[in-house]
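Here is the structure we will look at.
Of the protein chains in this complex, all but one are displayed in their positions.
Chains here go by letter, A, B, C and D, matching the order in which they are written, and residues are numbered from 1 within each.
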Amino acid sequence: MSTTYMLRDWTKLRETHPQPSPAGGHAEYKWAMAINLDVCTGCNACSVACYAENNLPVVGKEKYAHGQSMHWMRIERYWNEEDVETPHQGAQFLPMMCQQCEAAPCETVCPVGATNHTPDGLNSQVYNRCVGSRYCSANCPYKVRYFNWYDYPEQEMAWPDPLPMQLNPDLTVRSKGVMEKCTFCVQRLTAAKNTARNEGRTVKDGEVTTACAQACPTQAITFGNMVDPYSQVSEKWRHQQVELHKDVQDKDKSGDSGLRGYRVFEELRSYPSVMYLERVRDTKA
Amino acid sequence: MSTVRILGLFNDFDAASAAILEVREADIPGLNFDDVTIKSPIEHPDVEAVLGDRPVPVQKYTLIGSILGGTLSFFLISSAQGNFFQQLKGGKPIIPLPPNFVLTYEMLILGGVYITVLGFLIAAGLPARVKSSIYTSMISEDQIGVLVKGSAHSIEEVKKIFQKHSVLDIQEEVVA
Amino acid sequence: MNLSRFLCIADQGAARRFAVGLLLLAVGVFGAGAAKADGKVEQPIEFPHNTHAGKMGINCLYCHTYARRSAVSGIPPLQKCMGCHQSIESVKDRPRIKKLFEYWEKKEPIPWKKVHDLPDFVRFSHERHVQRFYFKQERPIQEVCGLCHGDVKSMTVAEKVQPLSMGWCVSCHEQDHRIDNVSAKTSNGPNDCWQCHK
Amino acid sequence: MNHLNKEKDIREDIAWAQINKDVLRSLEKPRPVYWVLFGLALSMFLVGVGCEIYQYQTGMGVANMNNPHMWGLYIATFIFWIGMSHSGTLLSAILHLMHADWRKPIYRFAEAMTTFSLMTAGLFVMVHLGRLWQFYYALPYPNERWTWPNFQSPLLWDAMAIFTYLTSSIIFLYIGAIPDFAICRDNAKGWRKNFYTILALGWMGTDRQWRNFRITYLTVACFLIPLAVSVHSIVASDFAMSQQPGWHVTSFPPYFVAGALYSGCAAIITLFIVLRYTFRFEEYMTMPILDKVARLTFAIAMVWTYLNLIEFASVWYGHDSYSKDLLIQKATGPYAPFWWTMIVCGSIVPFALAIKKFRSSLTIMFIVSLLLNLGMWLERWMIVAPTYSHGYYPWTWDHFQWPSFVQWGMVFGSFGWFGMLFMIFTKLVPSVSMYEVKEMVYHRTLANKESREA
Partner (left out) sequence: MSNINRRDFLKVLGWSSVAVAVAGCGKTSVESGVETVMSYSQPEDFLVPSIGVYYASTCTQCEANCGVTGRVREGRILKLEGNPESAINLGRLCGLGQAAVQHHYNPDRLKEPLLRQGGGLQPTTWENATALLAEKTGDLKGEQFAFLSGGLSGHLKVLVQNYVDSLGSKNLYFYEALTPAVNQSVSQKLYGTATPRFHLDKAQLIVSFGADFLDTWVSPVHFASQYTQFRKATIDKKRGTLVQIEPRMTLTGANADRWIPIIPGTEGVLALGLVNALLKGGIGVKSLPASVVSAVRAYDKERVNKEAGVSGEVFDKLVALLSERSPSLVLSGLSAEGHAHGAQNAAAIMLLNVVLGNVGKTIDAPTRLPFPQLAAEEGNSVALKRFNDSLAGDKFKVVFIYNANPVYTAPAFMKLRDNLKKSEFKVVFTHYLDETAQEADLVLPLDSALEDWGTHVAAYQPDSIELTMQQPLMEKLYPSGTRSLGDVMLDQLKHRRANEYKDFADYYAYLKSALTRNKGAFSGVSADDETFWNQALMHGVLKVKGQEQSISANVVNLDIAQPAPIGDDQYPFHLVPTVRSGFRDGRHANLPWLQETPDSLTTMVWDSWVEIHPKTAERMGIKEGDILEIASKNGSIKTQAYLFPGVQPDSVAIPLGQGHEAMGRYAKDVGVNPFKLLDPVFDKSTGELAMHATRVKVSRTGASVRVVKEEGWSPIVVNTQQGRKLVSTIAVDKANFSKEV
């Protein structure tokens, strides 16, 4: 019925995104995150939790050496430029996963439309639609998309019996030649949404969370729905004065506000859904 | 009274066109000048002049083709994008104009080319069967042929004219 | 019908406007491909739906009890069958029932074959559909189940009557359905890829 | 037009019958050396096929791509072959409209080159896919899934543009060859007779046919020129439309087009020399023509160099620190040797074409043309690879990734495939357009006559 859709909803179909509203113009859900880098210790619990939840294959040393690892959630460790000699201020850890951009560079370039912006404000990756052109990853500024270079269920490393019994039936094991990435544990979100719909309501704050957020020992990761103004994540974003639909935040224009909220590569205008809170260091120490 | 077709072979365009010119001026009864045709190994706009102007409809097809290709593709693509799924992509509109114009442009050319060629085949009457009696491989080599159709006695006249212009060879064929 | 479906066009009129050249051809080919649904399936026990759902008029949800609270409708456990059949003397000697009892003795589940199989990457929730069309819209259960499973009460072993192809799902999702049997509000099924693809 | 050199593009006194004879000779039973070369090409192609089978079975990993190196030689070589195709159009279409009649003896094989290199490029799109068996998802046809490809993706524009370009240039090639097929028909025997009879569509050279033929040929030519430009602009937008440093460059489309014509002309020189040698076409593929092509190539080379410099300058003086960072990497990092080779081959070597003495030496021209193509291939690789190894995100930088034998094997194979097609072509289609050479001779005789009379 496309033609009718086209003619009827022409104006709607011509709208750009995100729209200037806290939830970027999403009606029911806008899943987002806030990650406090001051308490993120870089312990990798989130990463392992992600392996457990999302059926990520273990690729083994040889493939890892070729940069073909499959961790959707990776912990990056950087050193201070100034004291690389002896890192007096410790290391800098950054949990990096798909930023679920509101205007994702990966989406426009996919030839088959396997990756889209969902009504819930996620960057969906439809595994079966993917033909493996890898254009999305080529265009991803964060390089958080992971390609199935091999047929991992066939690889000796990944799932020898009885390890397959651990696999989560709520999502597929991706086959060879498919692009995959962090989904904000969409299988959990869908389940929660279904329950909520049965009860004729929307998902409550804290009712559902991602595997990484749930595992994080220091609770550095906050996950929630930005449409709900009272959800933890909305409050964090609001208090940090980070606005979803802006590529330059007002607080940054007006000099040092001392607020810690920022988004990685904001200037690329991809409008990520993950806000990081700056790591703090005591200069007196 | 039977109609006859003859093909006169000439060595060069000068001879050929001279012959045609004379046939034209002679204005022989029972002979329609439009039935005079030149067969030659190469393109010859200058020579064709002597035949007077004859229609070339190809470019009409071209016009139709490109218009069809352009509009249809734009319409199809936009409505395909606006389907039930209508997924947002990269913050761009679901029906983004620049890409659609790019594709429209390509399809315009596609339509144009295809239909033009179709037009060519129709206009040039191809594919056709090669009648050996009034065709010779010499034409595809270096000789120019003049094909005339007319009543038997008018053809006689034409023959005379051809001889006058040192025709190399004349092939004849009776059509009903 | 097929034509307009596969050209994704509103009405036959528009379809005709569109039905040009290659498209028509393609429609023919793929339309045919989609419409086809495969036939009977060999089951360990030839379960007579016509008797249970048809003659007895048992509510589908009585046996497929999970359908209203889980993604999968679930095959009734042996227990369920025995619940009744232990006390139905009249049919005890039928070969099918004998088989049933054998399984029961061995306490091993019957290896039923899947009839309505979906690819592994599809997340279909019986729960949501039953909740919406049965509990909210209060339509008769056999009609609701029938939307996808066909007129089961006229079958013995269940057969696949619908293509269960993506296009077929969407053909229903994109229609407006009343949210319940009281209000006039309508909404169509989700069009979010991730709702069904996992 | 020959004020530069006294030598003539072609002898006017050459008999038309002779032209037929000379050209048709090239279609006759091939010499043993032909079969040797053909066997070579075939085996090269088979190497590629072997690699593809291995990759298809095992997964893209065997090509030793990784995160971030998502694309490798496949895309680079794809662009290379697309580029190749453009010169054919240049010669046959653009020069046709400009009435540069010296193109006539050589445009036919250039056209063929266009077609075949497009076919080769197509292969690379395919082998590049992670799930080749699902490639039809990318085709816009009504299907039982009710889904359409993403028309926003430059890759899809590519697909459509290339499809248009390929089919159009095949048609163009064919239309242009109909009169010659007629000639073949009139001279051939045995199966070839029937073969050409079908191809010739019963062409009899009547004025009606010629009239429509002329217009059609002209119209299609007009279509082809903007098409060719758009095709490579679109290939360029695969990169320019993306957001990556080193790719997101406004000047890419013209840059790519120039590069395309450049590599194409170089390839023409190569094939010109090969054909002239193998089929003894000295009469038709004359040195003056080669000279013209060479000068044309030089001009384009300079355009390409200019655009290159523009890009560097705009990056260097621009605000995009990431791109600048990348540019420095290209010149100093692990890719530096290739990058500099590209600069040398692309911008320094062509100066050989400016020197008359070199232009008149087949050997030198041959070597130069090969060097130019090497440079152009490297150019494509240097566009694709460094951006991955040194993109936005330092965490994933990988300066040491190297394509595996699978990738090299397929690049190697593609040349075999191209060679194979071209050799088949030379035996089935007259690689010099006979009727147009006749026209050339005819018109020049007229011209001379007039000039004598005047």
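The rule is short, and it goes like this: a residue touches a chain if its C-beta (ideal position, glycine included) is under 8 Å from a C-beta of that chain, and two chains touch if they have at least 3 such contacts.
For clarity, every value in this text was computed on a predicted model and none was experimentally measured.
Of the chains on view, those touched by the hidden chain across the whole complex are A, C, D.
Checked against the full complex, the candidates A:Lys30, A:Arg74 or A:His117 give a single residue touching the omitted chain, namely A:Arg74. Touching the chain that is not shown, out of A:Lys30, A:His117, A:Arg145 or A:Lys236: A:Lys236 (per the contact rule at the top). For chain C, the residues touching the absent chain in the complete assembly are 38, 41-42, 66, 69-72, 74-79, 103-104, 107-121, 160. Counting the whole complex, the residues of chain D in touch with the unshown chain are 134, 321, 325, 333-334, 390, 392-401. Interface with the hidden chain, as seen from chain A, comprises residues 37-39, 41-45, 47-49, 51-53, 58-61, 64-65, 67, 69, 71, 74-81, 84-94, 127-128, 151, 153, 157, 159-169, 172-176, 178, 211, 214-220, 232, 235-236, 239-240, 256-260, 262, 264-265, 276, 278-285.
Everything below uses one rule, namely that only the chains that are shown with their structure count from here on.
We define each chain's centre as the mean of its Cα atoms; on that basis chain A and chain C are separated by 35 Å. Contact of a single residue of chain A with at least two other chains is seen at positions 1-3, 105, 108-110, 113, 116, 118, 129. The residues of chain D that reach two or more other chains are 146-148, 150, 152, 156, listed in rising order.
Per the touch definition, chain A reaches chain D in the complex via residues 63, 66-69, 74, 76, 78, 96, 105, 108-113, 129-135, 137-139, 141-143, 145-151, 176-179, 265, 268, 270. Per the touch definition, chain D reaches chain A in the complex via residues 58-61, 64-71, 128-132, 134-135, 137-138, 147-150, 152-156, 159, 238, 241-244, 388, 391-393, 395-396, 398, 401. Put simply, chain C touches chain D in their complex at residues 5-8, 23, 26-27, 30-31, 33-34, 163, 165-168, 170-171.
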